[in-house]
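Omission of a single protein chain aside, the complex is shown with its protein chains in their original locations.
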Amino acid sequence: MKQSQPQTSTNWELGPILRAMLRNKVGAILIALQIAITMTIIVNSVYIIVERNKDMQRDSGIDNENSFYLTSVGFGENFNVPNTVEEDLTMLRALPGVIDAIQTNAVPNSNSGWSMGLKTQSGVEHDAVGTAVYMVDDHGVNALDVEIIAGENFAPSDISLRTVGQVDWPNKTIITKAMAENLFPDINYADVVGKTVYINDIDPMVVVGIIDKLQAPWVNWSNVENVMLSPERQSFKGSRYFIRTEPGMRDTLMNQVEELLANSNNQRLIKGMRSIEETRERSYRGHTAMIKILTTVMVILTIVTALGIVGLASFSVNQRKKQIGTRRALGATQGTIIRYFMFENFLISSIGVLLGAVLTVILNVILVNAFGLDRLDWFYIPIGMLVLWLVGQAAVFGPAKKAANIPPALATRTV
Amino acid sequence: MFNYYIKLAFKSFKRNPILSLLMVTAIALGIGASMTTITVNYLMSANPIPHKSEQLFHIQVDSWDPNNPFNDDDDALPNQLTWTDATNLTHAKKALRQSAMSMSGAIIEPQGSESKPFEASIRLAYTDFFAMFDVPFLYGGPWDNNSDSNREQVVVLSKRTNESVFGGENSIGKDIVIAGRHFQVVGVIDTWEVMPKFYDVNNGPFNETEELFMPFSLKEDLELPNWGNNSCWKSPDGEGYAAFLRSECINTQMWVELPNAQAEADYLDFLNNYVRSQKELGRFPRPLHNRLNDVMEWMERQEVVEEDAKMMMWLSFMFLLVCLLNTIGLLLAKFTGKSSEIGLRLAVGASKADVFKQHIVETACIGLVGGVAGLGLTLVGLQGIKSLYGDFVDDLATLDASMIVVALVIALVSSIAAGLYPTWRACNISPASQLKNQ
Partner (left out) sequence: MLKMTDVKKVFRTDLVETHALKDFNLQVGEGDFVAVTGPSGSGKTTFLNIAGLLETFDGGTYELDGQDVSNLNDKHRSQLRNEKIGFIFQGFNLIPDLNLFDNVDVPLRYRGFNSAERKKRIENSLEMVGLAQRMKHLPSQLSGGQQQRVAIARALAGEPRFLLADEPTGNLDTKMANSVMELLKTINDAGTTIIMVTHDADLAKQARRNIYVRDGQVSEL
């Protein structure tokens, strides 16, 4: 008689499990499909979440935490805009805690503003590069917390006054590094200083300075860093003031400024007082909402799929009680039984995640075509596969443990 | 017999409470997720003026840059008109009703010291606006044609404006100071929220209707600011507000009412002729291309339904699919567990059809319970949407009767569909094999 032979490497029972599975295709297919679709949804959702998060994390260029803005609308016959703006700004800049204040036509990330096209050559036939326009005076760079990385700031004497319906533009501009590189892709951004660009097809403006970074009002615009500063104050009925404060002073100053401005002139009303933080929160609300919804969907979906696996596995353990008892009687250890169910699930999950990989790519292609999303980075797929594998293994562990506790004596019981 | 099946369904429910609960939960989650997104999409794409949406047309004319189309899409036409064209077309009166319109705003200074001045949004339009869009009036009515042509300072107030300025009383004939001028109130409209706000979708399709309505012709006199979108392909010829109005910048919407196909064809002819005559004046440098869009075509073209909403709807359908696969698996497990009972029933003379009916009823019960629970989850989901997106979706996140029916139908149909295969399997159990081993 042969005594216990040298144990070969752990025996996974691949063949018998597969053959048994083929006789119970439907259950296995159902789980595999669930895993595949769950993976498809989860991977694409995670990808969307990551992309949206990236958008939200982009540097706006301004001091998000310590800036706010408001609009002063004049009414009444005697309201003089330029004088009021001059008085207001003088007062605001003198306020303790205010770093700087400007009048501007638009506010970064607020989703409303002006855009123009700049050209490197004069004439209607040349292509223009779209850009957001912020009209600011010589305090603009300081108030917006941007850095001049080449050239220089506007001088006080550069600042002109824009009237309603005015068509022409000042002859100087400061543009962002991104804008400089889009206009002149072949030269170093620093060398763009001194170049002439054309607005309204033919009106020349000389680039006097380059700033590091500043975002346009429209957060979903693909060229969100294309920005130009124009040295102007505006004599519009509604004047927007943008104020940057010392850290921690914003909220106090918001109240204080509202009161000061309202009391200084009864020919106007103050509206739209809002911090940049709140503005960004509003502009990105769609993103935030999408992220939260997708996260919820992913969590629930994972739970549903896991519960489905637990349910079907428990059922199959119950169905196979006698068989498990017999296997135990024939010499299977508890570990062997656990391994059997885990491996069975692993095989089903493998089919699921392979199918899931294909479906994930298909859904991504559909999303790319229908909704203009970017193509999925490849590494999301293996990570997704791994996660679903783990979910499957975790879900089946409980039922497998239960199976292992079925006593071998069950084999001799006639149920 | 049906009642007996219902009774059996609940017995079976009780015997396997965890499995049954899992199925109900899965269906409820799937229905909840889908119904939440379906509701939002349904309300976003709702017909705001169903009884005449096919007689109202938004006009598009290609007045754009000779070198570049309005946008990259070949078929794209400018989404608004110039002040000049909208005014000319309205004055031509070639449609049953017509109105150029745009959005503006001004300060209202209520008389009497207790109320402070406030800023109000204005819809500038012609008198036809009210009849064309069936605007309901609380007091008074629209201004007349003469007010349009004589540029009279008359105004129609929204119900809310009337409340804040006149305390909600009948204010017809009263004086109100807007943008520093004296206006006479001619009408107060009743609550009128169109969803989507189809007549001006490119300035916020889900925004509220304006607080004031006044003759479009006053825009020029009062130099009212442009609150909506303004796009230009060439800068105005000359300085000042008048030059801006007469520029090639587009900032005006134009709607006409055309009662039938003949009127529609005639109007398009007229429109083409108008553009030809403008071409002779050196305008409209692009090829002749004009279009009339009825309300729903316009909503579609302007992509009023948010892409995120559509995307979430498709994802939620996939979610429902996973939940249904889950249910199929669990039903299969449940029915297989019952095979001895089924064998017994077959052995004592039940037909396959009986067994089939019994189990379809059982599945439908699970689906119905899941559907009702799903409706509850839909309410939770819609509440979640409201809290995530803020006030502007309030009207987009409400459940109406038809949506409730849709939810229950989807729950029932999908659960029965999920139950078909497990039921079929249950019916095909051989009676003998099941009795032997008991």
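What to note about this one:
Should a chain be cited, it is by its letter among A and B, assigned in written order, with residues numbered from 1 in that chain.
Definition applied: contacts are C-beta pairs under 8 Å (C-beta built on N, C-alpha and C of every residue); 3 or more make two chains touch, one makes a residue touch a chain.
Note that the structure is predicted; figures quoted are calculated from it, not measured.
Partners of the chain left out, restricted to shown chains and counted across the full complex, are A. When the full complex is taken into account, the listed residue touching the unshown chain is A:Ala329, out of A:Met56, A:Ile148, A:Ala329 or A:Leu347.
Subunit A meets the missing chain through residues 1-8, 11, 13, 15-16, 19-20, 23-24, 322-323, 325-336, 407-409, 411-412, 414.
What we mean here is this: only the chains that are shown with their structure count from here on.
Partner subunit B is touched in their complex by these residues of subunit A: 26-27, 30-31, 33-34, 37-38, 40-41, 44-45, 48, 73, 75-77, 124-125, 163-167, 200-201, 236-238, 269, 271, 282, 285-286, 288-290, 292-294, 296-297, 300-301, 304-305, 307-308, 311-312, 315-316, 318-319, 363, 367, 370-372, 415. Residue ranges of subunit B in contact with subunit A, taken from their complex: 19, 22, 25-26, 29, 33, 67, 107, 109, 116-119, 179-180, 223, 225, 234-236, 238-244, 306-308, 310-312, 315-316, 318-319, 321-323, 325-326, 328-330, 332-334, 336-337, 384-385, 388-390, 421, 437.
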